[in-house]
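With one protein chain removed, the remaining protein chains of the complex are shown where they sit.
For reference, chains read A and B in written order, and residue numbers begin at 1 within each chain.
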Amino acid sequence: MQWETVIGLEIHAQLSTQSKIFSGSATTFGAEPNTQASLVDLGMPGTLPVLNAEAVRMACKFGLAIDAEIAGKNVFARKNYFYPDLPKGYQTSQMDLPIVGKGHLDITLEDGTVRRIGITRAHLEEDAGKSLHEDFHGMSGIDLNRAGTPLLEIVSEPDIRSAKEAVAYVKAIHALVRYLGICDGNMAEGSLRCDCNVSVRPKGQEAFGTRAEIKNVNSFRFIEKAINHEIQRQIELIEDGGKVVQETRLYDPNKDETRSMRSKEEANDYRYFPCPDLLPVVIEQSFLDEVRAQLPELPVQKRERFESQFGLSTYDATVLAASRELADYFEAVQSVCGDAKLAANWVMGELSSLLNKDGLEIEQSPVSAEQLGGMILRIKDNTISGKIAKMVFEAMAAGEGSADEIIEKKGLKQVTDTGAIDSMLDEVLAANAAQVEQYRASDEAKRAKMFGFFVGQAMKASKGKANPGQVNDLLKKKLEG
Amino acid sequence: MALERSDVEKIAHLARLGLNEADIPRTTETLNNILGLIDAMQAVDTDGIDPMAHPLDATQRLRADSVTEENRRDAYQAIAPAVENGLYLVPKVIE
Partner (left out) sequence: MHQLTLAEIARGLAAKEFSAEELTRGLLARIHQLDPQLNSFITVTDEPAIEQAKAADARRAAGEQGALLGAPIAHKDLFCTEGVLTSCASKILSGFKAPYDATVVARLKAAGAVSLGKLNMDEFAMGSSNESSHYGAVKNPWALDRVPGGSSGGSAAAVAARLVPAATGTDTGGSIRQPAAFTNLTGIKPTYGRVSRWGMIAYASSLDQGGPLARTAEDCALMLGAIAGFDPKDSTSVDQPVDDYLASLNQPLAGLRIGLPKEYFGAGLDSRIADAVMAVVEELKKLGATVKEISLPNMQHAIPAYYVIAPAEASSNLSRFDGVRFGYRCENPQNLEDLYKRSRAEGFGAEVKRRIMVGTYALSAGYYDAYYLKAQKIRRLIKNDFVSAFGEVDVILGPTTPNPAWKLGEKSNDPVAQYLEDIYTITANLAGLPGLSMPAGFIDGLPVGVQLLAPYFQESRLLNVAHQYQQATDWHKRAPAGF
């Protein structure tokens, strides 16, 4: 049977406010346990919440960026359940009237296809604390520093059809929240977390299958693996005559499998009701206008501009627009060298692999955009070849100066003097007389294969500095002659 | 909508209240008496009436985003039943 996968994602983005959503505690990551847990965060009797204006503004930014309806009034509700990392015994969240309503986001797949993913809603809520399970004489330790950190929970429509699409969507949300400056996107620290609702159905069937929710998958790679694993599990289960049960599952990256997290006998009944300690939040149109006016150019707009202004492919434009910092870097390189395609190739190629290898962010790049742009200029004016450029790039990365300085110091300037190349080629042909004989005795097809050998020898003899175009032309003449 | 023993057990579990076996019949009866009093409101016509969550038609005031709290962990944990290394201790949380 042919199966179709249906995926909906719930992404929790920690908003990068200074203070918590309902208290004046700091939100800094990694502080000593419970040193950022105030009376309100601890759920001390008698304490009350007051809403952080910045959290509201950030949620509105997000809403505007995904073209969502932002209702004039949103309401906080209590979600009641007992857990040690939830100090009040309820999570203050939003239920019936979330701050951000229906919107959408366009994602680009690797083949360049653009898909529109619906976003059902996004609502504000408070994060919980953390339970630490290392052994305190058979006890768990509770750290409430994270309790009360503002979260924006972004709920997608079940529009996603594959693990790859899911990753592309999460990357697009990741890029967006970073562009907007509302979340640092640090998945390792849990600033952006993802719950995946996965189900399968026979191709062509309209009704959804029963879904399982995979909780807290915290890297792009794991999202793809966890979903693929879950799809496989569900298909095998159904094909073996079993049934998928609606449950929460946990992805174990070590074993690359998902397993059931809670026994389902405990049906949750969260008893949502409007929080009586908080009043309805009213969003004025004038406020939204002000927020809209301050929105930066967003990833999708930037991608479109990169395509139209620079003639980049959709894929290249998507990769470059994925982060604001990368896009800014690319544009700086482009403005120095005036060649968007070369700039894109170098940024996505050599530069990216250099950063990846050293685990660096673009802001930490040892090669500045000015340096890279300057080097590309030297490629364009034939001062150096692409191959030499790689050496120059490495030298720049090692901190040896600008491209011009390195070319000068190392004598890497390309040889374009026809006379010099001519005599160098004569020497090369003389040293390889046997091969020349062979070449001349061969047919067209064989010659084409052998030609590369002579080019290689010539470039080697010139230490890569001879202009490859000139080498080609002259060599051809000499061999044919 | 009279409650039965199983309903009472379910409610007590949701509210994390331990029930004494011997008390369940009496608790069930008392809760049913209270619900009997409450159920009188089912007869009221409330069609078209908006539910009212707050007595005043006020709206939420927003706080400036600034850190105003300092670390008072020692004072707060002085009244805690069990702490170690700055953490609140609970029986092992199994996930």
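The rule is simple: a residue touches a chain if its C-beta (ideal position, glycine included) is under 8 Å from a C-beta of that chain, and two chains touch if they have at least 3 such contacts.
Please read these numbers as outputs of a predicted model, since none were measured by experiment.
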Quiz item: Mind pulling the subunit A residues that touch the left-out chain?
Solution: 39, 42-51, 78, 80, 82, 84, 87-90, 142, 269, 271-273, 276-279
Quiz item: Given the full complex, what residues of subunit B touch the hidden partner chain?
Solution: 1, 3, 7-8, 11-12, 14-20, 27, 30-31, 33-42, 44, 46, 49-56, 58, 60-61, 63, 72, 75-76, 78-82, 88, 90-94
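One rule holds for everything that comes next: only the chains that are shown with their structure count from here on.
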Self-check item: subunit A-subunit B separation of Cα centroids, rounded to whole Å
Solution: 41
Self-check item: Touch list for subunit B against partner subunit A, complex
Solution: 14, 16, 53-54, 58-69, 71-73, 76-77, 82, 84-93, 95
Exercise. Would you pull the subunit A residues touching subunit B in the complex into a rising list?
Key: 17-19, 23-26, 32-39, 42, 44, 50-56, 73, 82, 84, 131-133, 136, 138-144, 250, 261, 269, 271, 274, 276, 278-282
